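For this depiction, one protein chain was excluded, whereas all remaining protein chains were kept in their positions.
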Amino acid sequence: MKRAMFFVMIVAVFVLGTFTAGQAAGKVLHIYEAFDTEEAKLYIEAFEKETGIDVEFVRMSSGEVLARVQAEAANPQASVWHAGSNTSHINASIKGLLAPYKPKTDFELTDQLHAKDWTWTGFYSGAIGFVTNTKFLKEKGVNAPTSWDDLLNPAFSKNVAMAYPYTSGTAYTTYATRIQMLDLDKALDWWEKFDKQSIHQYTKSGTGCIPMVGLGEVAVGISFSHDILAKGVNKGYPVVMTFPKEGTGYEIGGLSLIKGGPEPELGKKFIDWCFTERAQNLFQKYNRLPVNPKAKVAEGSVTLDQVKLIKYDHLWAGKNKGELIKAWRDRIGK
Amino acid sequence: MRKEYLVLKSLVKMFGSGKDAVRAVNNVDLEVKEGELVTLLGPSGCGKTTTLRMIAGFEMPSSGEILIDGEEVSTTPPNKRPTTMVFQNYALFPHLTVFQNIAYGLKIHRESSKNIRERAEGAMRLVGLEGLGDRTPHQLSGGQQQRVSLARSLVMEPKVLLLDEPLSNLDAKLRVSTRLEIRNLQQRLGITTVYVTHDQEEAMSLSDRVVIMHQGIIMQIGTPQEVYAYPVNRFVADFIGKANFLVGFIETISSDNQIVIDILGVKFQASMKPGMFTKGEKVLIVIRPESVTLEPKKPDTLVGKITEAVYLGSQMVYIVGVEKHTLIVEVANPQEHVVFKPGEEVTITFQGKNLHVLPYEEAA
Partner (left out) sequence: MTGKRHELIGNLRLLWKEPLLLLSIIAIFYFLFVFVISPIFLVFKTSLTIDRQFDLSNYQAVFSKRYYYQPFINSMLLGVLTASTGTLLGFVFAYAITRTPIPFKRFFRITATFPIISPPFVVALAAILLFGRSGGLTPFVEKIIGEYSIYGLGGLVLVETIAYGPIAFLVLHGVLQAIDPALEEAAMDLGASRARVFSTVTLPLAIPGIASAWLLVFIESMADFGNPMVISGNFRVLSVQAFLQITGMYDLSRGSTLAILLLFPTLTAFFLQKYWVSRKSYVTVTGKPTSATIKQLEWYIKLPVYASCILFAGVVFLFYGMVIYGSFQKLWGVDSTLTLRNYIEMYEVGKDYIFDSLALSTLATPITGILGVFIAFLIIRKKFAGRGVMEFVSMLTFAVPGTVVGIGYILAFNQRSALFPFILTGTAWIIVLLLIFRNMPVGIRAGIAALHQIDPSIEEASTDLGATSGRTFRKITLPMIAPAFFSGLAFSFVKSMTAISAIIFVVSGRWNLITVAILGFVDNSQYAQAAAMSLLLIIIVLIALGIIQMFVNRIGKGARTTSIVE
């Protein structure tokens, strides 16, 4: 009996050994993935089917990806960073962690959609919106918030959820938006009030607040419109989406080639693919706004021209993230 | 002349360190002849078990040498020494059968299975365990377990057999019969044996020689007769058998080493080794309970008073008070003698040849 167990163990060790060895074979593309697993699988499986290239991805939030890429700088374990708001990509680019690559596209990428040195490119976008639970609105007899200051309404007291600006690209974009609207000190003043009066809790991920609103755990959440649609409205939760009339910020989804990654050529193929009409059409399922003009936009999606946008400076937001976060943490104390 | 088979030279074992260091074994020298059974005897804590374990290899000596058949073995690991040990609680392998227990060491030495079977069965016959080979230890009585332990050690044909209080877990009657068996077996096989016990009756009945130990030091080595009749100091006298101690003074010493001793006012004659005592010296008198005679009180004699009288069937034991001393007196065959009662005064006599004279020592 003991011999058998021993034997099984040896076999298991060998099997696993070959698995890890096979990993290094090189015919597999390794990606760090900021989309949710379910969504990522949609795109990745389509890519695999079309190109026959095998992909292995690790799912993390964009903050985590940045941390991982930085930690692995000496020996990167992945070749491509897929999705996540471009502020994190910008940050990585400044730190010299990304390799420049101009994707082969059948349309012109505007200045907004790529770094000057092509270390990152933008391949989808979305505006920040509010998501509110309709049952709550009916019970309390209030309207959904349509301005930033509406969030301070006592009706929503301790009933708003969003992510920490330092763990989520979504939340950071929200924060940077307020700063660009009000300037730093006034924005922090507003946020202090917001935090004390309205916040129920901060979540780790940007989209975590959406199902919370859907379930009635909180009344209001702040997230990107595509996420609100995909995870809130389309899932059948009793929620409604609104936008602040003073103006709102937006994200550009980033895509980049990791410097020194194990499969640069496969990575480039992936990046090229992401801009194709076929790939961008897939965004319909998740209500993301494509950048390829030929791609279709999903029904019910709110396109950027339908919402009042501020002039959001991604570069500035990316460059100054460190100090801005510090300022937020010092003031808010969380 | 049988050769010196097991030799311990200046063996020391210390435990602890610095000021709290304890010398459990303090410079022990011993030579055991081939085929001899030597017993290490002493109260608990005297160092006998530690010494045994050093011979076996389970303790590392702090200094000193151990030689077996001429070879220095103190750096040899226990599994490579030509010794086997019978443990106090037998240490049988609970998950193996009697046969497997006994065959265990043989298997390690890669004997052929035919050989193993023969030798193991032979060992079982030797100790009287035939037919029990398939039992497991918990199915055996205490006495049977003890035999398995013995068989297991004997089957290895060791150069030195070590026994660590092997009988202490048996009841009194079994103890007596088993020790005789062990002794017979040992003599038959001629195995050099070191035996450890705190029971002096056991030691006396088994041994060719007895080694009495106290606080890590050897007090005396000798045959059972020697240590009983001629103990070298108070401890040995007190430890072996029962002893009465009296104080005496050397009155005269003659040229042929005959001495006259004054004990409690009565004069006795005895002999001494040359130069052992000086005139007027205070000495310790050892006299065994069976050597004291009691008679009804007579004038001009040493008189004592009976404080207790205990009837044990085969003997009477009296506690007699004499001046400041208390004597234990054993009288065999009480029916043949006058029986005294507590409170009676009696005359106490003993003979000079039954005295043993030692340099004076206070009681410990």
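Just so it is clear, A and B label the chains in written order, and each chain counts residues from 1 on its own.
The rule is simple: a contact is a pair of C-beta atoms (placed from the backbone, for glycine too) under 8 Å apart; a residue touches a chain by one contact, two chains touch by 3 or more.
Source: prediction; values computed, not measured.
For the options A:Glu48, A:Glu217 or A:Asp272, the residue in contact with the chain missing from this view is A:Glu217. Remark: the omitted chain is touched by one listed residue; of B:Ile108, B:Leu189, B:Val310 or B:Val338 this is B:Ile108. Among B:Ser44, B:Asn79, B:Ser112 or B:Asn333, the one in contact with the hidden chain is B:Asn79. Among the residues A:Gln201, A:Thr242, A:Asn281 or A:Asn320, only A:Gln201 touches the chain that is left out of the figure. As for the chain not pictured, it touches chain A at residues 1, 5, 9, 12-13, 16, 19-20, 23, 30-33, 36-38, 41, 56-61, 63-64, 66-67, 70-72, 74-75, 77-78, 164, 166-168, 199-205, 207-208, 210-212, 214-218, 231, 235-238, 325, 329-330, 332-334.
Considering the complete assembly, chain B touches the hidden chain via residues 12-14, 17, 21, 56-58, 60-63, 74-75, 77-80, 83-85, 87-89, 91-95, 104-105, 108-109, 136, 138, 152-153, 156.
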